[in-house]
Every structure is written in structure tokens, then in C-alpha cells.
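Complex shown without one protein chain; remaining protein chains in place.
Entry: subunit A
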């Protein structure tokens, strides 16, 4: 039977440096794809356990000719179950090769035969046929993947069967087909994929749930999802189950949670009906999950944690912009100051392990503090200003966001600015005036303005520390001129 040992069974034939190089290449490809809004990925379940390889199928590994494929298909249809299974195993091995895939789909009646085997009542044949289909679904060639379309109604039917391994395989296959094209999705939706998934999500099997989350995330990534897919998903029981699977606690499975967190992210950032999710308690569930993640970081159980933290942060950040949250009922859901503590623990974790995620963490911090005097007070009382300042020099994007958060605090008035100065803030601000990025400097000017307004004593120190000279550097810059001038005036008058 299948076991999900993908990646770990692949023989490591190259060194670490080679792996890194491939990783960088792969990353570059993905970045390009994303910029073209073509970022899709398929998953492959493949179990190449050594004990399966020694059955005289060596030739199959090299790809198969049309004659060989025909022969294997014939052999798969008659004889003892064992012989038929062996034929299918050979076929499956061959189908790992693009040429054999092409040969297969061009052969008349081949898919019909495969579907027939898929729907036979012989368990082992069904599985092998499903594995063949899975190999085809993973192909990068549209013609190959689309050749699998006749099988989709059966794949969906089998989602309500009782074999968890088989269901898992069907789900990953569906997940691969889903991203193939809008044409495929236009078939799967009327065939009832959403109700089928809604029924399947009640499975207790972790592997099934992870596969389902993957398939669902593929569906939600479709370009047309906001119009044609997300409404029916929101109308089903899927949202409640998804949130249940994200509840922190002993039953939380990280692999499953990652998939459904991404599903939620795709739904939420599409802005279809986030009030529904809030009504289902999404904010409190995700807030508690954040606390859980921070605790996991502290326990150093951080393998792959950023994969879960990223979508959770995004979901909470986007949900906080919904109007419902501002009302009394909504705001109650996320006022716990432990969220701020958890976020900083995650920021530190990103700082060490995944700095590219710092902007996303700071985005959440902005959304938490923008309209919340309480969270701004927490930042001050928990001594988090200094750690925040430590992030300033990292990158322009990070600098702007740190300064924005500080502005969120400062704009609330004198009581807040009194806690910002004296302290490390002013020296740090003077430093940023030496940056060249206009947006960074602009945000610094905004913060200085607030500080001068609400904490006039800071002006003197500013002047003593050559603040005016720092300002002069930018007085020719079109975007900054007016504000530089206003600050110079304020400083001289103060």
C-alpha cells in the first residue's frame, strides 16, 4: 500500500550544495510564475520502495513503447488478480515518464480500460489503476492531465467509500487535476465536488484530511474562485469543519492545519463573505492558534512552523479589516493582549529562521494597533518598543512597517508619546533620517511630527543631536520637502 513517504525516500544522489542550488532555481521559477499569476503546484504521491523494484520491471523504468503499453493493458484485464496487478504496476512505473504518458493517452481505449479497472471490485487492481491515474494527473502536459477527465465522476464517487488510502489517493489526484485548467473545474463543479468534499471532511483519518485540504486549496486558488467556487463553499458545511480542524489542542495535526489555514487564507483574501467566517468564530479560533504557535516556538518545536504561521497571520490581518470587528461583539473576539506577546515571539522566530515573513508579521501588528488603544498600551507596557526598533535596519519594507506601527502608538496622544520618549526611539529615528529610501524617511518624518506635537521636550534633544542637519539632507526631495520644512519650523520654534 501507499505510504506518504514522499521526499524522504528519494535517493540523495547529490550533495547538500547541489540540493541548495536546485532549491534556489526552483524558487526563482516559482517567483516568476507568481508574478505572472500562474503559480500552481501539483503533488505526487509516489512510493518507490526498494522491495518493489526487483520484479523484472527494469525495462518499465525506461519508458514504454506503444506495443508494451497495449500489452500491459491487455494483461491487466485478464488472468489471476496477481498477474493483472503486476501488469498494472509495470504500467504505473512506465507512466512516470512523459513519453509513456503521451503514448498511453494516444492509445485508443486506454483511458476507458483504466477507468474500468478503477471501478472494478478488485481492491488491488483499483489501487494500482488509481496510482496510474495519479501519475497522469501529475503531468505538466495539459493533454495528459485532461485525458483523465473521464475518471473524475468516479474519483468523486469514491470519496464516500471506506478505504482511507484510496480516498487519499483520489483526493491528491483530484487536487492535481483541479489546477490543470478552468475547463477541468467546469466539469468538476457540476459533478458535485463541493458536496463530496463536505461529506469527506468528516473523516477521522489525518492523511485523508491533509489530502482534502490540499485539494480544496487547489480549488480555492483558481482565478475564478471568488465568483464561482467560494460562494458554494461558504454555503456548505466546509467552513465550520475547517475551523474545527484549526482549533489548537492535542488533536491539532500540523500537516492538516497547514492545508486548511491556506484554504482559509484564499477564501478570506478574496473578500467574498468574511462576515460569515467571523460569525463562525474564525477570529477567536485563529487568535488561539497564534498563541499555540508561539508556545510551540518556545518549546523549539518549530519544524515547518512558518508554513502554518504565514497563512494564519494573513487570515487574522485581513479579518481585522472587516467592519464587524469594529463593533462591540466583533472586537470582543480579539482583545487578548497575549496575541501581541505571541506575535512578537513569532517575529523573533521569523527574524532567525525566515526573515522574508517579517513584513507579514508586522502587517498584523499594524492591523492590531491601528484602531486599538488597548493593544498600543500593551506594546508599551510589555516593553516591546525596543525589540521593534531592532528590526529597523533590516529592509526598507520592514522599516516602513515598523515606523507605521510606532505612528499608530504615537498618534493616540500625549499619554502614549510620554512612554515613547525618553528612550531609544529618538536615536533610532535620527538614524532612519540617514536612509535614502523616500518612503522610509517620509514615515520617519510623520513620526517625528507626532512626537514633537505630543512630547515637546523631545525637540531639544533632537536639536542637540544634529537633527536639523539630518533633515536638511532631504529638503530637495519633492515628496519630502513640505514635511521637512514644517518640521524645521517646529523645531526652531520649540
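As a working rule, a residue touches a chain if its C-beta (ideal position, glycine included) is under 8 Å from a C-beta of that chain, and two chains touch if they have at least 3 such contacts; residues count from 1.
Definition applied: contacts and distances are computed from a predicted model.
Looking only at the UniProt record of the hidden chain, which name from "Proteasome assembly chaperone 2", "Telomere length regulation protein TEL2 homolog", "Zinc finger protein 511" or "RALBP1 associated Eps domain containing 1" is the right one?
In UniProt, the chain excluded from the picture bears the name "Zinc finger protein 511".
Touching the hidden chain in the complete assembly: which of A:91, A:310, A:470 or A:491 does that?
Touching the chain that is not displayed is residue A:310.
Check the options A:68, A:141 or A:157 and report the residue that touches the missing chain.
Of the listed residues, the one touching the omitted chain is A:157.
May I ask which residue of A:294, A:458 or A:471 touches the chain that does not appear here?
Only one of A:294, A:458 or A:471 touches the chain omitted from view, namely A:294.
Among A:107, A:234, A:461 or A:486, which residue is in touch with the absent chain?
A:486
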